[in-house]
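A single protein chain has been removed from this complex, and every other one stays in its place.
Which chain is which? They are A and B, in the order written, and residues in each are numbered from 1.
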């Protein structure tokens, strides 16, 4: 499929892709973003299933119509369920802004080696975050380190993009 | 800058869009994504207004500065308000990752018929989810089915993209 592109692509010098080609499968940095963003989307969806699993395991449901067992009532404060929900909320607070920030960062044509490694480290850090928070709680500072890794990466990307686009304020 | 691209662009046959054209209004799949993503954004914003409506109807406010009526206090556990907030949170957990996943999926140049129908089914499923959860509670498994529809579609897109970009791991 990409064969008609090769000439154009090869005529560029490697480090200076035309801007218009950045959000295509011809750009290895974008492909790397696609892969790791997909991994993180799948990880986030699994949080919903993990919450559901905990709800059935401990028979804790928040709605009248969810009471699948006899003699139980709606309940909101089960620590096992709430732990998974806090981890899930933390994912939303951090991974969702990261998706936009990393996509924006790809648009500024970053160094491929730096960018791809940032995507890899950020995704793995959040998988570790889920493991030590929701799956098997581990003493601090494991969770703080995993949390800080993606946050620092997002701030780095924000700084790069802000400096690059500052004159469009 | 764009001059070297012209030949490539004109050599295209219609069914085999070059990657670079995927995120434009020339791509019907992208337009279909735009329309249904817009519908879902509007639906999500309406959840905020529905929450506000319930707060005024039942006079339940979470902040001191929001006490618009005399002789009421801050309150957090009203079931009518909390039901809408749970539905809204569920939207954030599922629709926001879907936005990114579907956009990424468009970048892999999927079959137009499959892609457009996935966008339609996913959006309608989430509208049904809101109706049976927040507007007029209905016995299960209506909500579970509506929830699972978008989740399975998102997982399908994730699988397609992951297979396509696996070598950029």
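As a convention for this text, a residue touches a chain if its C-beta (ideal position, glycine included) is under 8 Å from a C-beta of that chain, and two chains touch if they have at least 3 such contacts.
None of these values were measured; they are calculated from a predicted model.
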Self-check item: Contact partner of the left-out chain, one of B:28, B:79 or B:141
Solution: B:28
Exercise. Name every residue on chain B in touch with the hidden partner chain.
Key: 1-2, 6, 9-10, 12, 14, 20-21, 23-26, 28, 30-32, 34-35, 37-39, 41-42, 44-45, 47-48, 62-66, 68, 88, 92, 96, 99, 103, 116
Quiz prompt | Touch list for chain A against the chain that is not drawn | solution = 19-20, 22-23, 82-83, 86, 92-94, 96-97, 100-101, 104, 107-109, 137-140, 143, 151, 154-155, 158, 161-162, 164-166, 168-169
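As a convention for this text, only the chains that are shown with their structure count from here on.
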Practice problem: Using only the C-alpha atoms, find the rotation that maps chain A onto chain B and quote its angle between 0 and 180 degrees, to the nearest 5. | Solution: 125
Self-check item: chain A-chain B separation of Cα centroids, rounded to whole Å
Solution: 17
